[in-house]
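Below is one structure, written out as structure tokens; the observations come after it.
With one protein chain withheld, the remaining protein chains of the complex are depicted in position.
Order of writing sets the chain letters: A and B. Residues in each chain are counted from 1.
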Amino acid sequence: MDAEKRKQKLREMFQRVVDPLGYKFSPDEEIVDFLLEQEVMLEKEHGHPFCPCQGLTGDRELDMKIVCPCIPFHRAHFDAMKRCWCGLYVHKDVEDPYSLVQISRSEFEQMQKEGKV
Amino acid sequence: MMYTLSTCPWCKKSKNFFTERNIPFEFIDYDKASKEEQQKIREVCSAHGESIAFPFVIIGDDVVVGYNPQKYMKLLES
Partner (left out) sequence: MSEVTWVYALKETELADGEKKALLISGQKIALIKKGNELFAISNKCVHMECPLSKGELENYVIKCPCHDWRFDIRSGEFLDAKELKVPVYELKVSDGNIYLKMEGENK
């Protein structure tokens, strides 16, 4: 399958996954296109469309948790950012993805401790 | 020092941030690194209580995970 078609297919499948979770594709089409392209490449190389912004470890249990869309495995953290780590998805009410910042896991855990999230 | 992924747009933005300001920096693309290097990088991430998420930017003694120009600025100024 050529890359363009695969990108389209991933988009369709992932749309069905993220919609019930309250997420949508980022309104930044350029970044969406770039990220999906990376996922198609990663799928070709490693067999699965992994997150382009998280690192593979070689440990299946960990690596399966960063197959796109990985929202179910990082739900509270991503909900706090209103986006997923790589920014392919944002909460449905987000119009300007650049108003969102990445919060690292340790920052998020600190926020949890302080009762901010 | 910066740990990045060649596939991640936020890593590119981070690199650009430093390049545009003529601030020299070193980086390692985790996905292009050797197994040993990857292992070392993972240890650094874990030591900071972080997941294996990029960009991982080290400025002095501080670490910023994620693309965050405001934070980079602040740390560079201090």
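The rule is simple: contacts are C-beta pairs under 8 Å (C-beta built on N, C-alpha and C of every residue); 3 or more make two chains touch, one makes a residue touch a chain.
These numbers were taken from a predicted model, which means no experiment stands behind them.
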{"item": "Visible chains that the absent chain touches, using the contact criterion stated earlier", "value": "A"}
{"item": "Residue of A:44, A:75 or A:92 touching the missing chain in the full complex", "value": "A:75"}
{"item": "Hidden partner interface residues of subunit A, rising order", "value": "13, 16-17, 20-21, 48, 60-61, 64, 67, 71-73, 75"}
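By definition in this document, only the chains that are shown with their structure count from here on.
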{"item": "Interface residues, subunit B side, partner subunit A - complex", "value": "5, 7-11, 30-31, 38, 41-42, 48-54, 64-68"}
{"item": "Residue numbers on subunit A that touch subunit B, as the complex places them", "value": "31, 34-35, 38, 41-42, 52-57, 62, 85-87, 101-107, 109"}
